[in-house]
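The complex appears here without one of its protein chains, the remainder shown in place.
Letters A and B name the chains as they come in the text, with residue numbers starting at 1 for each one.
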Amino acid sequence: MKGKETIRWQIYANTAMTILTLLALIPFILLIIASFTDNQWATVNGFSFFPGKWSMEAYKYIAASWATIGKSYIMTIIVTAAGTALSLVVTAAFAYSLSDTRLPGGRFVNFLCVFTMLFGGGIVASYYTWSQIFHIRNTIFALIFPGLLMNAFNVILVKNYFTFSVPASLKEAARIDGAGELKIFASIVLPLSVPILATIGLMTGLMYWNDWTNGLYYLNQRDGSKYYTIQLILNQMNENISYLSKNASQMAGVSVGSLPATTVRMAIAVVGVLPVLVIYPFLQKYFVKGITLGAVKE
Amino acid sequence: MKKKVIASVLAGMMAVSLLAGCGGGGDDAGTTGGGQSTGGGAASGTEAGADAGSDEGAGAGSAAADGEIYEVVMAIPVLGAEPSGIADVEAAINEITEAEIGVRVSLYPIGAFDLTSQVNLMITSGDKIDLIPTIFTGVSDYVNKNAILPLDDLYAQYGADIEAAEGIAMAGGYFDGKLYCVPSEEKWARSYGFFARTDLVEELGFTFDIDKTYTIEDLEELFAAYKEKYGDGYYCVSGTASNSEFFNYYHPYDVLGGSLGTGALPGAGLDGETAVTNLYATPEYMEHAERMYDWAKKGYFSPDASTNTDAGTVQIQSGFYLGGFSSTETDMESNMSRDCGYPMTTINLVDPFAATQMFTTTTWCIASSCENPEKTFQLLNLLYADNDLDVMLTYGLEGTSYKVIDDGDEPGGPAVIDYADGVDAASTPYNMPLHVFGDKLSIPVFTPNEMSYYEMAEEFNNSITDEQKSVALGYVFNATEVAAQKTAVDAVIAQYSGIINCGAQDPATVMPEFLKALEDAGIDEIIAANQAQLDAWLAEQ
Partner (left out) sequence: MAKNTKAGVKKRGEKIYWKQMIPLYLLMLPGLTYMICNNYLPMFGISIAFKKLDVRKGIWGSPWCGFENFKFLFKSSTAFDIIRNTVFYNVVFIILGTVLAIAAAILLNEVRSKVASRIYQSLILLPYLISWVVVSYLVYAFFAADTGLINSVLKGMGLNTIQWYQEKKYWPFILTFVHLWKGIGYSMIIYLSSIVGISQDYYEAARIDGATKWQQIKNITLPLIKPTVITMFILSVGRIFASDFGLFYQVPKNSGALYSVTQTIDVYVYNALMQNSDYGMSSAASVFQSVVGFVLVVTANKIVSKYSKENALF
């Protein structure tokens, strides 16, 4: 009876997941095929799973800036790793302080935190603050600090986890044993919170990986180009292409020529996503391990 | 060329003495805060003038006078990554500018697609930036935030070479009655029409004379013949995305430096008519809408026309299109042929005429945060005087970036060039495909253009008579007072323009909806404001 039910649930779960996976995967396969489709063929026939004419043009176009792309991959990895690590530390510490309801002023800071999710000064003011007060233009900090380091959404998620999923009894027991708050945080709460930390670590990592606006605003092409990340370079390519397609005919000297506009977009997406796809399962090993570890303890 | 520089300095001196003569007279041309710097400029200019005079008018006059070198941060729009040779180009430029006018140029590359927002951010937050290019956007945004300086005084003082190079194109620099930017425009008028693939035109037995102007019905005959022969899957007009407007390719009009949403002169101001009109509400536009609907029904457009984001030229390359609408003057036929990959035939539908909107394509302004507007403007003028500067800024250095193939008669002037040996479009250390610098008519052109390009261009410019200039040439509508209405109207146009111009829906139902929405958004108030400004402007002329 019980065994049967387990099997039934395995079938449900696997079927549903397979369907979801296929839904996600099929368009992605189309994307990859599209990036290898001849642009002109695609202009006429649209994208297809079985294109009539294959081509590497799009990748050749990207490869023209291969030297910078290689460097930018490394920069992206550094920024993502450093940013995510720093973000986790800051977010977890902040969330822990807020999760303690006894803390005087805690409720107020908590409100301040939620408030930032709704109100913001806008790009002009942010740019002004970071560039004129903190002078982070053309430094690596420009890629780590503005906007990305900590957000209220993650703080609330972590705080919730600390409150609801870490048994209060454990904390109290530790307090009775004379442990200080720092010790409780480091040796009891954090190890039990691996699932949520892994989750927001993943989200923050993706955010850093995909971000290009900070680079666009705070790095200029002359002094900041050594910090260019992969997404920034790909995005500039993208934007240049659409700018050209829109305006070329009105400008002397500019030729769109045989710019493989759409297929380059697809190739750019592939180049930007593939490393995540390659690295993610490896990270996930630790992620899953962490989750099970966290869940078994107690 | 040296001669040009000396001329400019002399002209500058004359202007200075004139200005100094009435200097105390509280010349209020500069707006708030601008007056101060103008005054200072006149003073230092006088000094410079005096010095230059005693130095036998050497070009280095002002540099010597001030004794120190001013750094001008000059934003340049780039496509793609930063050119690797930019430091060399900068050094070569500075050799000239430091000696001539005491200016060190610091080139600040910004991706063209992001130019406006970057510059806006920089200006608003007080980053150092002096010389700003605008591409397609005009200056109204900058003026309304007080982000750029009025240039009238500086132009009178130092602008002789600019005036010589730009001629009537200077009309594009004015806003609210003041000069705010210096256009860089090589064509003094535009004509409009259709480009069709020459092979198809011949195959279908049509001939079109480039010197003649045809009617839209002539064009429709060609379309009908093409469609009959090729049928399904073949289309006549390449259409790009939802905001294309085909009306202007067969109707001349003057949008008074704004857009169709801010009102226009239907006769392009050539007939002396100065009533600002909501073109969308005219019977001509209704007829246009019906025509587009008819074209769509007959399959002249692709069913995806209103959502296709490929460039029109790329669509034509595919071989399934007859051609596309474009402006048709001078080098456009060779440009289109190059970009479409087929020889193209020009079918003129609108005679050349000149209106302000044509001269605001690429311009240069001086940021209001600029600490030394005089020197910055002198640099700007030098760009129009000294061809070497333009050439370096546009094509880089001879030998490393480009080589001369055919160097005309005048050294340093018009020539035909190609990439230097060993480099191509991708590997060249410096090449700015966006031509925005100085006097574009006196710098070399890339092959396959030939020396005849210059003759053609000059002939075209000289052929523009006063009858072909809009009466409102030089007038630009300032929409600040109706900003909310204009913004709402822009949103309405974004919604309907694609539907109408790609014939996606029946105009009988869509047009009334569209006009109603425009009215609700306040188009009438905008047009009234525009009319009032235009009348005042005309009265001043």
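Assorted remarks:
Please note the rule applied: a contact is a pair of C-beta atoms (placed from the backbone, for glycine too) under 8 Å apart; a residue touches a chain by one contact, two chains touch by 3 or more.
Computed from a predicted model, the values in this text were never measured in an experiment.
The residue touching the chain not shown here, chosen from B:Lys145, B:Lys212, B:Lys229 or B:Lys403, is B:Lys145.
Against the chain not shown here, subunit B presents residues 32-33, 116-117, 120, 123-124, 126, 140-141, 145-147, 233, 241-242, 259, 302-304, 306-307, 309, 368-369, 483-485, 487-488, 490-492, 494-499, 504-505, 516-517, 520-522. Mapped onto subunit A, contacts with the missing chain fall at residues 2, 5-6, 9-10, 12-14, 16-18, 20-21, 23-25, 27-28, 30-31, 34, 44-49, 89-91, 93-98, 100-104, 107, 109-122, 124-126, 128-129, 133-134, 145-147, 149-150, 153, 155-157, 160-161, 163-165, 172, 175-178, 180-182, 185, 193, 195-196, 198-199, 202-203, 206, 210, 238, 262, 265-266, 269, 272-273, 276-277, 280-281, 284-285, 288, 291-292, 294-296, 298.
We adopt the following convention: only the chains that are shown with their structure count from here on.
Centre-to-centre spacing of subunit A and subunit B amounts to 40 Å, using the average Cα coordinate of each chain. Per the touch definition, subunit A reaches subunit B in the complex via residues 39-40, 43-44, 64-65, 68, 123-124, 127-128, 131-132, 216-217, 220-222, 225, 233, 236-237, 239-240, 242-259, 261-262. Within the complex formed with subunit A, the residues of subunit B that make contact are 78-82, 86, 107-114, 118, 121, 124-127, 135-136, 186, 240-241, 309-315, 317-320, 326-327, 331, 335-336, 338-339, 341, 361, 394, 426, 433-435, 440, 445-446.
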